[in-house]
Structures are given as structure tokens and as C-alpha cells.
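Inspection log for the structure reproduced underneath, given as C-alpha cells.
Every protein chain of the complex appears in place save one, which is left out.
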Amino acid sequence: MLEVEVAGLRLRNPTVLASGVLGVSASLAKRVEEAGAGAFTTKTVTREPRRGYMNPTFVVLEHGYLNAVGLANPGIEHFCQELREMRESLSIPVILSVGGGSAEELVEVARRGVECGAQAVELNVSCPHVRGMGVELGHRADEVAGAVGEIRRLGVPVLVKLSVHHDYLRLAEACLDAGASGFTAINTVRGMAIDIYARKPVLSNVYGGYSGPAIRPIAVRVVYELYEAFPGVPIIGVGGVDGWEAALELILAGASAVGVGSAIAEKDLAIFEEIVRGLKEYMEREGFSSIKELVGLAHRS
Amino acid sequence: MLEVEVAGLRLRNPTVLASGVLGVSASLAKRVEEAGAGAFTTKTVTREPRRGYMNPTFVVLEHGYLNAVGLANPGIEHFCQELREMRESLSIPVILSVGGGSAEELVEVARRGVECGAQAVELNVSCPHVRGMGVELGHRADEVAGAVGEIRRLGVPVLVKLSVHHDYLRLAEACLDAGASGFTAINTVRGMAIDIYARKPVLSNVYGGYSGPAIRPIAVRVVYELYEAFPGVPIIGVGGVDGWEAALELILAGASAVGVGSAIAEKDLAIFEEIVRGLKEYMEREGFSSIKELVGLAHRS
Amino acid sequence: MHARARVAAARLAAEQVLELLLEVELPDPSPGQFVMLWVPRVGEVPMSVADYEGGVLRLFITRRGVVTGYIHENARPGLALFVRGPYGRGFTMPRGGRVLLVGGGTGTAPLYFLAKRAGLSSAGCTAAVGFKSSRHVILVDELRKYCDVRVATDDGSLGHHGPVHELAAALLSGERYDRVYACGPEQMIVEVLRLLEGREEALEASLERYMRCAVGVCGSCVLDPLGLRVCRDGPVFSGAVLRRLHDLGRWWREPDGRKRPLAPQATG
Partner (left out) sequence: MHARARVAAARLAAEQVLELLLEVELPDPSPGQFVMLWVPRVGEVPMSVADYEGGVLRLFITRRGVVTGYIHENARPGLALFVRGPYGRGFTMPRGGRVLLVGGGTGTAPLYFLAKRAGLSSAGCTAAVGFKSSRHVILVDELRKYCDVRVATDDGSLGHHGPVHELAAALLSGERYDRVYACGPEQMIVEVLRLLEGREEALEASLERYMRCAVGVCGSCVLDPLGLRVCRDGPVFSGAVLRRLHDLGRWWREPDGRKRPLAPQATG
């Protein structure tokens, strides 16, 4: 009853590990699968290796989390091996999150990633804390659309990860025209925290990406708007999913699947089973036989 | 030790009642003054009366609040009398929040408001839930700047209320060039909530403005950026101030004063005294003699 | 967020007055408090708590406009409504002494809840309750468990023929009470306040105003000149406060914030 299809990928349930969260190794991917996730998104991978920023790169706040990891990753060449291992050991779909400073770079990373086994590509054009590789890219809708078009030709689904910091409806439209298979929404929201005793920003990078339960109302709205503007286009809803109720809220808004990110800090990998069980029980109680009936249901009157 | 000057207004302490919150009557203004606030901002007033949206217009969430009141207000002509009474009965500054669909309308409302006693004008060009009178206006930087220029000639300070949904640095610059005295940041963030049992959006308007502690990291960042980009320009920091620590975080980011909005739902008017007392005690403990020393302190190394 | 409240029973308790029993988990309300009742896609309105026991919330809803009309037409067992609250400051619980309750229409409901929760008995409690006619009567039989009840109707079809404050006047002329509690049309409250002028009885009365947030933030429900919010500082106010409220019985604040003269029928 929980199976969904998202942009051609078959998921045993609508939970997806969000990008950047544990997505660094095949060994963690396996644990995430065993914990019950329906799909796995890798950490965003770029052409060259990136060390990321100095610590502190992660802050636990009262209502959410801030991070400015800085797209740390081993680079696609090195990550290729992890992708191969993922494909060997996993039965859930592996979505490769791709980052870069230009369309050319995105395409290059995606191409190599697909060669190494990625079953879908998610374009991260919305990281809020890396200059040149983040949100700015999303502002250049034509360039992103160009990359979408080329990657589409590799024969795998292409999801575009959106941010509230974009004119996301316009970007979404341009990407759809170029053949995008769907959207992931939302990435973290630009934010920062200052320690009142240190009297300094906590993140070494000063600014970071805000995630966790606090951003859910923002994510719900973006998903709702996307569903309204592009009915039928699959959306992975991400942002503040910290239990089955939150997952359901995004599904009702229009998400076919939901990403789980920083909630793992609080609930660890058990959150996947918790969501799956919660959704099942809800559906039984409320008389739904397929999760698909719930997708976008809040739009119908 | 807590006195501040913000855009020419003298405040006994850096707390300000945020717009839209209790700012509808002289009687409430008096209570807010008695509760200890340093300044009072009125509800946004437009040329014509507005009933606002149907209930539900306000939702209490886990980490914040959503509202889509819809700029309900009695119109400037009727509000004039309240302004007169405010000036008669208050000794703290009264900031008139002005809304409208065009520069012309903003100017008209501001002019009448100043005639009736407003000591400063705050331009609300950032309401996230009223079509034509909200965020869109803030996208038209030139038009807003035009209004700023004209209102400036009325001889009162003009603050521009910014939103994360704008290119706020650009808008801020245009407004400064036109003579703006400072900024209020931030307005609510577009968001929505869906009830998982009703399976419907809760707000009658579907979308609304997200406020409360959840949005503080976003506000801190906007204030920090503004202070960095325009050193010396006064900022009223608003967003998620729910106690003295939160107020201090915004001050350290660069706010000369802080607005208090939806936290009143939790702590009622006692929050003003709580902030004032907390700041005082902090300053004594940490060895500061004037709150001004703390403004923007997180920027210095 | 709201709590789901399933209709367990809905019956017409009197003409235009629907009695609703809702299964819903709420923080325990105290008498005089209210909830916000949300009907998805229709609207959200404040309603006084008439009882809350064993997870069942009881409301008495007079048919007025869009939302109450919808509820009257559609409420049947199983329907899901949504509730948030309870909100506001309720009545001070009577601690012994003699109590007089003065209720009008559905204003009787919170007084009934008060009598029940305070465990009053007719030895210590007299209730004067008024309705338009015998067809509009609610809760009188149940209230008799706790109070000596006198009824008035506007058309004389039951009990005293005339407004309920006349009943109250008669009772007050013969007796001293420790506390008087009033809930009903605002004109009734004005009359009760007048009756108590120069007397020692402590009055508490519940008011209604247009509400949005219900938590004291938006200012929609403010009363001049004290700046009191019905949703948070009230809905129950003391006689001393009521005397200083110039708005009382005179002005109703519209959703746009402008005031219009209070219509006599502004309260159920």
C-alpha cells in the first residue's frame, strides 16, 4: 500500500534519504536501506574533491539545525567506486546528487555517475552556503535547463532540487521544458546563528543552511505551489520531516515521496520505520488503500 | 543603559512592538507602553478599509505561527483618530506602518498619517499573503524608492520593512539612495500548514506568513547581511524574538532595536519587561555599560 | 494546530440552537473559557465550552451565519470538526457563599458548566435564565441539579414574561449574594451591571467580540479604552473592569477594526 513510483523509480515506500545526510558511503547506504528507506540520495558530488569548511559546520538549534558543510565530497572519480558498491549491495534506487559551478560541470559529473551506476540524478542547484556552486546557479534558469536537457539524454530520470531562494516556479518550468522528470523541494534555507556569550557567529562560514522541523511550513508551501502549477509532475518533498505526520503533510501538499534529513540527529535511522509504520496505521484508520490517493489530496475540495 | 536612538527616534529601551500585532488601537498602544516597550508600530494601514480574510487567519504551530490576516485595517481616514489618541496618551514613539498597492497610495497614507501624529513611517512592502499589496511591491525597488523619497519630505524617518522574499540588499540600497532612514527586517516568511486529518490547508487563504522562533535564524542572517552591507544604517530586527537571548542575538547581528511579534501569544505583554530585565542583567554580568556597544558586535573580530 | 473533534451527537436542543457533543482531546477547560471551532473550507468561530468530561466537549451553537449555518445543516455523528483551545480567562470559581447566575440564551451554557464544576447546590445557587420563548430554552433541567432556577421568556411562554434582568432585579432586591455571574447578550450584561451599582456583589460577566487569533496577538477583539482583549484578558471580566469599558453595550469592532454601534442581537 506504500509503494510509489517517482519519476520512473519504484520505491517500496515514500521515504527517501535526503542528500548530504549520511550519503557518503556504500556502507551507510546499506544501513539506510536496512532501516527501511524507500530510496537513497547521495551527498552532493562535484567534479573535484572538496574538503568543505572548517568546524563548526553544524549547529543544533532549538527548532532546527544549521549546517555549512561546504559541499565536502571526494569528487566524482573517487565516488564512482562507492556508487558501484551501492548498486551492488542495494535494492532501493540510488539517486546521485550532482553539484557544480556550471552546466558543463553538472553534466560531466552526472555522466560519470550514471556510468558508475546512479539510477537517477538530482541536480543540486540550491545549496545556500557555497559561493558559485549553490543558489546562484539556480538563478540561471537557462543554464540549469541546459544541463537538464543533456543529462536527460543519459537515460536516467533527472530531478531538480529547488530552494525558496529561487524563483522556483520559473526555474521549475524551464527545467520541465528541458525534460526534467521531477523536483526535490526544498533545500535548506539561508540562516545563521550567533552565540550570545561568544558574541560571534557559530558557523565558521557565518551563514549556513537551515533545516529541520522549523522549515516545514516553508517546504509544505513550495511543494503545494509546485503541485498546483505542474500537476502530475513528481515531487520529493523535503524539509522538516521528523515523523509520519510531517511526511503526510508534505504528501497531502503534493509530494509523491518525502526526504528525511536532519531529523536523523534526533531519531536516528529508526525514523524511516517510524514513518512507514505511522503512514500505514493512518491509512488503515482513515480508510485509504494506497498512498497515491493521498498525494496532493489537500488540493481537492 | 538601554536607551537607543533608531533613525532619529529615541527609545527608552530597544524593544519595539512589531507591526500587525496589537497595533490596532490607542488603548492597546497604551498597554504596550505600560508593559515596557520602547516603541510602538501600528498595524499596517492602507488607504481604504480592509476586512481581511475569513477565519482561520491564524495558526499556532509547533515552532511558530502562521497568519493570513490579510492586512485587515480600518483605512487611514478612520485610523487617524487612533493615531491622534496614541500621540496624546503615549510617550514612546509611534511608528505608522503603511501599506498600499502603489507608490502613490503609500505616499498618500503616510502623508495623512503624519498629519495625524505618526512620528515615523514604516513601509510594509513585504506582506507575504496579500496579492498586489505585499511582497510584489518590494520587487519593484524603484517604485518603493520613489515612495521613500516623497515620504522623506514629510520630515519623519522612513523605515522600509524587508522580506527574505526580496532581493533585499538591492531593495535596501535603492531605498537608502532615496533617503530611507533605516530598515525593519524581517516580515513573515511565506508558508502554509495542512491539517492531516482535515486534509486541507488550515488558513482560509491557504498561504500565510510564518513567524515565531522558527524564523529567527533567517532574521538573524538578514540583519547581519544588512549591517554588513550598510554599516551605520539603523535596523529594527524582527523575527522570532521570544526572550532576551533572542533579542540579543539580533542586536549582536546588527539590530539597534528589536521587534516583538508573535511571541506575545506565548508570553503576553510581560515579554517586554522580560527582555529589558534580561538584557540589563546580561550587560551587568558581562560588563557592558550601554546596549549600543552590543549592536553589531558579532561582526567585529 | 487543531485537534480533531468527531461529532458524537448533534441534536437541536432548542429552536436554532444545536447541541454538539464532540470527542476531542483538549487541555482541561475551565468554565468561561472558549474554543475555536474550525470547519474546513467553511470557517472558524469561537464557542464557549458548555461542558467537558471524559474527552467529550459540549457546545451549544446558535444558528447565525455561514459557519453556524453549515454546522446546523451538516453536523451528524462521525463528522470531523476541529478545535483549538481552550482559550481565555474563565470565571473565578465561587468559594462558598451565595451565588447568582444570570444567563441569556446560549449564554446559559458556560454558567451551567460553572455550576457543575463548582459543585453548586440550590442552597447556595440561584440562576435566572432568559430565552426568547419556551421553544428556545436550553439546559434548564440540568441546571436545576445545581441551582434554584428561575426562567424568563421574552414572550411569556414560560416563566417570567420579560427580560431576564427583571428576574435578576427581583432576586437581588430580596437577597444579598456574594457573587453574580452573567453571560448572555451584552445589553443584558449592561442591565445586570446597572442592577449591581452601589451594591457589594462581585460581578463577573463574559463578553463576545470578533476574534481571529484567540491568543491575544492580533488585536481584533480589543475593548476600549482599557485595551483589553476579549480572547486573552477575557472573555470573563469583573464588574469593576466592565464599568470602565466604554465600549460595553455600545460598540462592536468589525473585522476591519472600525467600530459600529452594537446591535441588540449581537449575542446568542
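A, B and C label the chains in the order they appear, each numbered from 1.
By our rule, a residue touches a chain if its C-beta (ideal position, glycine included) is under 8 Å from a C-beta of that chain, and two chains touch if they have at least 3 such contacts.
What you are looking at is a predicted structure, and each value in this text was computed from that prediction instead of being measured.
Chemist: Considering the complete complex, which visible chains touch the unshown chain?
Modeler: When the entire complex is considered, the left-out chain reaches A.
Chemist: Which residue among A:Ala39, A:Leu61 or A:Val276 touches the omitted chain?
Modeler: Per the contact definition at the top, the residue touching the missing chain is A:Leu61.
Chemist: Among A:Ala193, A:Leu252, A:Leu279 or A:Ala298, which residue is in touch with the absent chain?
Modeler: A:Ala193
Chemist: Using the touch definition up top, pick the residue from A:Arg50, A:His129 or A:His299 that touches the left-out chain.
Modeler: Spelled out, the listed residue whose C-beta touches the missing chain is A:Arg50.
Chemist: Return the single residue from A:Val130, A:Leu162, A:Val202 or A:Ile291 that touches the missing chain.
Modeler: Spelled out, the listed residue whose C-beta touches the missing chain is A:Val202.
Chemist: In the full complex, which bits of subunit A touch the chain not displayed? Write them out.
Modeler: Where subunit A meets the chain not shown: residues 20-31, 43, 49-52, 54-62, 65, 67, 69, 72-75, 78-79, 193, 195, 197-198, 200, 202, 204, 261-262, 264-265, 268.
Here is the rule we go by: only the chains that are shown with their structure count from here on.
Chemist: If you average the CA atoms of subunit A and of subunit B, how many Å lie between those two points?
Modeler: 34
Chemist: Could you put a whole-Å number on the gap between the CA centroids of subunit B and subunit C?
Modeler: Once rounded, the distance between the two centres reads 36 Å.
Chemist: Spell out, as numbers or ranges, the residues of subunit A touching 2 or more other chains.
Modeler: Touching at least two other chains: none.
Chemist: Mind pulling the subunit C residues that touch 2 or more other chains?
Modeler: Residues 41.
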